[in-house]
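Showing chain A:
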Amino acid sequence: MSNSRENILAAINANKPAPVELPEIPLFERRGNLVNVFIGALEFIGATSVKVTSLSEVDEYLESLQQAGTRLVNTTAELNSYNINAYKKANASELEALDTAFIKGQVGVAENGAIWVSESDMVNRLFPFICRKLVLVINAKDIVYNMHEAYRRIQVDEDGYGTFIAGPSKTADIEQSLVVGAHGPLELKVFIVS
Partner candidate 1 sequence: MSQPATHHNKAAAAFLKNGQRAQWHDETLWFVRAKRDKAAHQIPEWEALRNLGSQIKEHTLSNLDEYLLQFEANAKKNGIKVHWANNAAEHNQIVYEILLHHNAVNVVKSKSMLTEECGLNHYLAERKISVVDTDLGEYIVQLRNEPPSHIVLPAIHLKKEDVSNTFHKHLHTEKNNQDPVYLTRAARQVLRKKFITADAAITGVNFAVAETGGIVVCTNEGNADLGVHANKVHIACMGFEKIIPRAQDLSVFLRLLARSATGQPITTYSSHFHRPKAGQEMHIVLVNNGRTEQLGREAFRNSLKCIRCAACFNTCPVYRRSGGHSYHNSVAGPIGSILAPNLDMRKNADLPFASTLCGSCTNVCPVKINIHEQLWSWRQVLMAEGYGGSAKKASMKLMTGVLSKPAVYRLSTGMARFFMRYLPFLVNNRLNPWYKQRDMPSAPKESFKDWYKKNRNHE
Partner candidate 2 sequence: MEKRCKPVIMKVGLFIPCYVDQFYPQVAVATLELLERYGCEVHYPLKQTCCGQPMANSGFASMAGGCDKNFIANFSGYEYIVCPSGSCALHIKEHLHSAEEPNAAATIRERIYELTEFITDVLKLEGVKASFPHKVGLHVSCHGQRMLHLSSMSEKVEKPFSKAEALLSTVDGLELFRTSRADECCGFGGTFCVTEEAVSVSMGNTRIKEHLANGVHYITGGDMSCLMHLEGLLKRQKIDIKVIHLAEILNTQ
């Protein structure tokens, strides 16, 4: 077994084709109102979005949820009720009852509605997946057109983990009927702050 690495590498070396050049990837830029394209994409993938002009509107929403008794975690320091300490180290069984998570998104992709969320922003890797409802907050200026630009903006290995989130979890595994809410959140709400 210990030889497998060497055997595989030697076989590849013997069998690989002649060198082929690695292409440069263009940006494939497109103009247009990125926020509107982004909102359209979010709708298409089953997320809801709200355009706001300041974070206080997000605060209001968060407070209204708290008053309704929602169990929520907010990992965004810019918002009120930053409360990660209670949940930071929590494990899956402790978090199972979590209703809502508020997390900051770093970059939004207009073309597909995906939002890059890194580990430092989510604090606990489980938050965006174990909650029933995920709320992502993103600055309008952080919306780019496509994935090529997005990857130029982010550094994928800056944190140990990061993910593009595009909509609530979903499945169509039963007769191709779309069901929103598979294993992860049943709902995704995106606040776009301009």
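As a working rule, contacts are C-beta pairs under 8 Å (C-beta built on N, C-alpha and C of every residue); 3 or more make two chains touch, one makes a residue touch a chain; residues count from 1.
With respect to how the candidates were assembled, all candidates are chains of the complex that A comes from, given by their letters.
Just so we're clear, the structure is a prediction, and the values are computed from it rather than from any experiment.
> All of 1 or 2 belong to the same complex as chain A; which of them touches it?
1
> List the residues on chain A that touch candidate 1 in their complex, please.
Within the complex, chain A touches candidate 1 at residues 1, 4-5, 7-9, 11-23, 25-26, 28, 41, 44-45, 91-93, 96, 109, 111-114, 119, 125-126, 128-130, 146-148, 150-152, 155-157, 159-177, 179, 181-185.
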